[in-house]
Structure formats: structure tokens, C-alpha cells
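To start, I am sharing the structure in question, which I have written as C-alpha cells.
Left out: one protein chain. Kept in place: all the others.
Showing chain A:
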Amino acid sequence: MSPISRRGFLTASAALGGGLTACSSSSAKSTPSGTRTVTHWDWFVSQEPWIKNEIAVFEKANPKIRIKRTVQVSDKYPDLINLAFRGGDAPDFFQIPSTPAFPDQVAQGWLEPLDARATAAWQSRFPQGSFFNGVDMVDGKVYSAPFGGAAPWLQLYIHNGLFKQAGITNPDGSVKLPRTWDDVTLAAEAITKKSGGKAHGIGFGNAQNATLTWWIELFVRGAGSPAGYGTDGPDYRVGKWTFGSDRNYADFLTLLLEWKKKGYIYPSAMSIGDEQARAFFERGKFGITVGGVWNQPTWAEHHFSDYSLTTLPSPTTTPKAFFYYPPGGRVFGVSKAAALTDEAWAWFDHLHSVEAGRRWVEAGQGLSVFPRANDQAKITSPQFQQYVDTRRYALPWPVPAIRNPEVSQVVVPAVKPDLPDVTAGLYTGQLKDMGAALSALEDRRNKALADGVKAAQAKGAKVGLADYVFADWDPTKPYVNKPA
């Protein structure tokens, strides 16, 4: 005889089904006690301690509101949020994904316009010129707000122990930070040779096919190529991508292959991911890596602080181009589908407060958009202080959508192979002719831009390729964007 009766089985199934339904990611709900729950999505991992703390602070101040946070896997976040909206199960509040284009997200009805709440008085808490069409506004309506302060998003991380072991020090015994491409080469050589095979000079984890382009981004900017690896836009001086025609790209890739050939690079760099590379750097498997400020909280958690950082290593000691940022910014948005818009707005307002920004800085997560939140006296980590000191290398740059808001309607189609693919192909030797590969990539990207413009024109947008040319831009100076 069966140990479970049919009736028992059916009852259990019904209970399980009910339970699962209750667990599903539904939109905001209110409970009989009057507590309202705002569903929140983000892809924060190393930032998790900060966001959890913010939830606790917010819920204490707003006892009738609960934040139900779901952390999603970062590399699939755009797909997941898209599916959530398509399936009618979108969160009330979410971190804005990188794709589709921001105006597309607004056009699809994902984001709630915040103008009624984000009044001029509310906006005045931000630095002047923080709200622009195509950045945090679309068609004159506010959909998001800036959050982080500007600083180079990539740094060259130096393992102090390995540098000291290799004798790369200043006369006072401190680690000699590499400033030029040659400095990096010499340091990598010294570490590799003096470690007796136990460590390598350089390391990264390119399993996700992204980090090799970080190296390009960091090194070619210093050499004077302001578009970096070009995801944020072309070289606005000419309105084109210049991977093949600007020799800095080929020069750096040649240097990278030279490092590989000489055995300075950690051999399994293409097999491991960025998280693993971060752990291996901590363990002293290599002396130099490239990453962002997001590395620091994880290392702090592991009580690893024997490292330093610098940014923009250049062929000479003076960087010829920097990191750039658009005025304004966007990180979070309130879902148009939110059942509890007031509560979601309260959470949005909390995250964009000076106090939350201050805690963000104190947690070593990055800089805040609010200058008064970036209180250097509260910074205890010397590495985070080093990061803060690199602020001078981040400048505002031209934003075509500010000069001509109709540029927002241009969607540049994806190209394949793109820079991450081409770089991997060159690194592994699958692509032999570097010049041809880079020129073909340049052509693909520029054709994609032309196609995007053409498609927008066909839909009636008054745009042209000239909208992407800012002949007056000097990449060594802040650019003042002016609406047309």
C-alpha cells in the first residue's frame, strides 16, 4: 500500500502550489498589518553590504514599507528584466539595465516619469546640470537621477608584496607605481623572473570575454585615444570609431602579445573569470591587474590590503586622454507597472539622498554625485583614497543627445565580431593579421552607426552622422555640453 493517500497527495500538492505562488516575484503587495512591500531588483554583488544596510536604514525610517530585494545575475540582467516586463511580473523599482537603449526602455513603458515628485526643488540637491535628455530624461521628462561621482572606472592594481619582492620600490621603500607602458613591462618582467616561476607579472580573467577590453580601455586612453574601447561612443572629435586607423590600438595589442610571448602573463588568463582573477591577485599569483573600485570591498572583506593602484598608464608619463562621463546619470528607476508608486518613489528618494551617498563613499564603493558626501576625512582606506585622488582624470565629454535630443532615437545595431571577440582572437592567435582585423572592426562599427542613423531617419528623426562630430572637443579639457 502506498505510504501516502491520494487525498493526502492532492492536499500536499495544493499546499505546495499555493506556497510557490506566494513565493513568486509578484509586484508590490500590502499585508493586513498595513505594511507595503516594494519589490526591488539589482545586480549588486560587491555592493551588497551597502544596499542591505540602506534597506535596513530605510525600513527603520519607514516602518510601513518593506523592500523585497532580488539580486539578479549581472550578465543576464537585461534579458531578465525584459522577460519580467513582458511577463507582467516586473519589479516596482529596478536598476536600469544597459540594454535596450534608455529611450527604448521609456518607449516600452518600463519607467515611470518622476516629474511630479522630482520637482525643481528636489532636483536642486544635485549639482547643477544633472538632468539632460538622453541621459536621465527623455522628451523633457525625468526618469532617473545621477547617483555616483565621476572618477576613472578602471585602475591598474599593484600587488605591493610582489613588487617589493621584485625590488620595484622607491628609495623610501614604498612601491614604485608604474606610470608608463614601459614601467608596466619592466615590472612584469621583474616579477616574473624574480618569483622563480611562482608568480607572473600580469594577470586577468577573461572567461567572460570582457576584461581584455578593460586593458585596452585603460592603456589606449593614456596614449590619447579618447573613445577607449568604444562602448560609450565613437571618438567624438571625428564622429567615428578608429580601431584600425588610430595606431594606439595596434601598439597596445602588440605590447600585450609581447608580454604573453615572454611569459609575463598568467597562463590561464583566458580560462578564469574576473572573480577568480581577483582572488588569485589577492593570493599573489600575479603582480598587476586591471579592475574597478568594485574590487576593493571584496578585498577588504578578506582583510587584504597589500595593494596600491594607479590609472591611465601611458607611453609617456603624461596621459593624453582621460576617462569621460556624461553630465547627469542614471542607475535606478521606478517601474511604470509599480502598484505602489509613492512607496517606490520614497525608496528612490532615499537612495538619492546625500546621507545614502555618504554611506556609499564610506563603504568604499565609489564616489557620490553629491560633492559634500565625498568627505575625504571619513575615508580610512588608503587604496580608496588613491582611487579618490584619480578624480582629476575624469572629465565631462560631449553628449550628442544633449545637442540634438533626436539622437536618442538612434539604435546602433550590434556588430559581430566586436572588440572583445577580436581581442580574444588576436590574443589566442586565432586571428593573425592584427591590422586587417582592427580595420574590419572599425568598418563594422562605423557601418552599424550609419545603419542606425539611417533607420532613425526612416522613422522621421532629424539626425545625421554630423550629430556625432564635435570638432571643438579637446579631450584634455572638460567639455561644456550645450543644447542646440
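In this section, a residue touches a chain if its C-beta (ideal position, glycine included) is under 8 Å from a C-beta of that chain, and two chains touch if they have at least 3 such contacts; residues count from 1.
Heads up, the rule we're going with is that contacts and distances are computed from a predicted model.
**Q** What does the UniProt entry say the missing chain is called, choosing from "Nucleoid-associated protein", "ATP-binding cassette domain-containing protein", "ABC transporter related protein" or "Multiple sugar transport system permease protein"?
**A** "Multiple sugar transport system permease protein"
**Q** Write down which of A:S124, A:S174, A:Q208 or A:T316 is the residue touching the left-out chain.
**A** Counting the whole complex, the residue in contact with the absent chain is A:Q208.
**Q** Sort through A:M270, A:M434 or A:L465 and give me the one touching the missing partner chain.
**A** Only one of A:M270, A:M434 or A:L465 touches the chain omitted from view, namely A:M270.
**Q** Given the contact definition stated above, which residue among A:G224, A:P396, A:G425 or A:G464 touches the chain not shown here?
**A** Of the listed residues, the one touching the omitted chain is A:G425.
**Q** Spell out, residue by residue, where the missing chain touches chain A.
**A** On the side of chain A, residues 43, 74-79, 82, 97-101, 104, 107-108, 206-210, 213, 231, 263, 267-273, 276, 285, 411-418, 420-422, 424-425, 427-428, 430-431, 455 touch the unshown chain.
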